[in-house]
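Let me give you the structure first, and then I'll get to my questions.
Of the protein chains in this complex, all but one are displayed in their positions.
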Amino acid sequence: MARSINIIYFAWVRERLGIDQEQVSLGDEIETIADVLSMLGEREAAYADILADVEKLRFALDQDYGLSTSLIGSAKELAIFPPVTGG
Amino acid sequence: MARSINIIYFAWVRERLGIDQEQVSLGDEIETIADVLSMLGEREAAYADILADVEKLRFALDQDYGLSTSLIGSAKELAIFPPVTGG
Amino acid sequence: MIKIEVGPADFDIGAETLHVAGQGGGAIASFVGQVRDDGNLASLELEHYPAMTQKALGEIAEKAVSDWVLHAVTIVHRVGKLSVGDNIVLVITGSDHRQAAIESCSFIMDKLKTVAPFWKKETRADGAVKWIEERASDVEASEKWKR
Partner (left out) sequence: MIKIEVGPADFDIGAETLHVAGQGGGAIASFVGQVRDDGNLASLELEHYPAMTQKALGEIAEKAVSDWVLHAVTIVHRVGKLSVGDNIVLVITGSDHRQAAIESCSFIMDKLKTVAPFWKKETRADGAVKWIEERASDVEASEKWKR
């Protein structure tokens, strides 16, 4: 059965991609956040460029921080953003 | 020439002595704060009792902290009080 | 006892302090962060991740309450467009003891800086726009807590 996830972008990631969120279907081979990033990059070259440096990105699965190696599991929302700078 | 100093008391020192300040003449033999305490105690037994434990007292000469061994010098005011408890 | 507010509205430091003080203890520590005038800043835009912000701030506050003996924690963080001198963030902690109040306030700010999903974009007087980058000193300050 096809899984899907809502991917949500913030700050310069959102601005450079030109999109604030998108619903994406995940094939069975997609296990980790890194897999999602690869899939997005293969789909569109601009994504590969913008999301290339995972050191400059932070990730949250269903509003909890994750790493690029974190398993997507049954998460409904993946957020991709730069390091936070509030306060 | 006779020296004199104003001695000023605070908190329970003031209450137990029953006086908030007094002008006291100092003989030439009076060099340190401890000498002043001894002199006061010899003058009046109640003072000896109340000022007996220098560990429980703090001293200031002209509004700067001193120790019982500090020299009186030309100070005009000696304050005797318990450890401070503000804030 | 934990109060968290995130939104465009400004806050009233005096009123928020009274609110914390009213919950007991005699020691209230607070920190206010404002938009700092560094010479040619025109404005600051604060973006956040609404679904995650409340949760992240709530977890920081809960951790403070579990690690120090506190009567109250208030965190207010503004979002949207702000000008030089405007309030950005307010953290207030109330305790029986001043060290607990001050330390926990410092802890909350350090964690908020590195964990809460806010992003600042600055516009310079000449029109240049830039997303503020993470500072190494903030990461160090956050990591030093070991909690």
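As written, the chains take the letters A, B and C, and residue 1 is the first residue of each chain.
The criterion applied here is as follows: a residue touches a chain if its C-beta (ideal position, glycine included) is under 8 Å from a C-beta of that chain, and two chains touch if they have at least 3 such contacts.
Small disclaimer: the values here were computed from a predicted structure and weren't measured.
Taking every chain of the complex into account, the omitted one touches B, C.
If you put the hidden chain back, the residue from C:Val35, C:Val73 or C:Val115 that touches it is C:Val35.
Among C:Ser43, C:Ser106 or C:Thr123, only C:Ser106 touches the chain that is left out of the view. Within chain B, the residues in touch with the undisplayed chain are 8, 10-12, 60, 63, 65, 77, 79, 81-87. Contact between chain C and the absent chain runs through residues 12-15, 17-18, 21, 24-37, 85, 88, 96, 98-99, 101-102, 105-106, 109, 141.
By definition in this document, only the chains that are shown with their structure count from here on.
Here the CA centre of chain A is 27 Å from the CA centre of chain C.
Multi-chain contact residues of chain A (touching two or more other chains): none found. Among the residues of chain C, none is found touching two or more other chains.
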